[in-house]
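For reference, the structure is listed below as structure tokens.
Of the protein chains in this complex, one is absent; all others appear in place.
== subunit A ==
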């Protein structure tokens, strides 16, 4: 028989659980359930929701196009400075998003290193545009994808890639026809994490793209703003984000995390 679980571990564990669960419960308790449908159909809410979904999806697409090859480079090739590059790639993971936003402004802003040049060439400037929201979200979310895909690549059996090479496949063909299908679950999980992170992005977005309804005001920004003027609306918006998070968590667990374990 197993001996009793020590109280010294059980008490903090229960407190910790309460700490994580209670706020969410509070959200559910205080939700204005009777006016919920009406609240959800308000144009501002719908507008913020639409903008959030669109920008998070586009940002995820950008991350996939740039991040998967980057992960491959980190996992499958060896070049001087690879470890340093890997460390740099993960910096946005730990960087306060606001700092990320400031950094983006300095580089891509109207007077930024690249932004200045971009504006003089194309007359286009990123800050305070929907495209700027996508950039801010991608900046913050891409490390999640890169880390997930790199992990999947490292865990994948490289002998399949060798087998493909002996069958005459070039390195790109190996990547496309063998590596990518083998790590598809990892890529998918990374993309979902990336999307969730982009959806919740606040600091970098408000710093770099501002808070313009319909153009750069995503759900988290709308929540923050509504909290000061209309707390009930903030709760409704938060509920929507919570629902999305829970949905992602459940989907991830059952489909991909579960299958991989």
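Basically, a residue touches a chain if its C-beta (ideal position, glycine included) is under 8 Å from a C-beta of that chain, and two chains touch if they have at least 3 such contacts; residues count from 1.
As a convention for this text, contacts and distances are computed from a predicted model.
J.: Leaving aside the chains on screen, match the unshown one to its UniProt name from "Anti-sigma factor", "ABC-type quaternary amine transporter", "Hydrolase" or "Spondin domain-containing protein".
T.: The missing chain's protein name, per its UniProt entry, is "ABC-type quaternary amine transporter".
J.: Tell me which residue among A:85, A:169, A:227 or A:252 touches the hidden chain in the full complex.
T.: Here the residue in touch with the unshown chain is A:169.
J.: Can you work out which residue in A:40, A:93 or A:182 touches the chain that's missing from view?
T.: A:182
J.: Touching the absent chain: which residues on subunit A qualify?
T.: Within subunit A, the residues that touch the unshown chain are 157, 159-160, 162-170, 173, 177-178, 181-182, 184.
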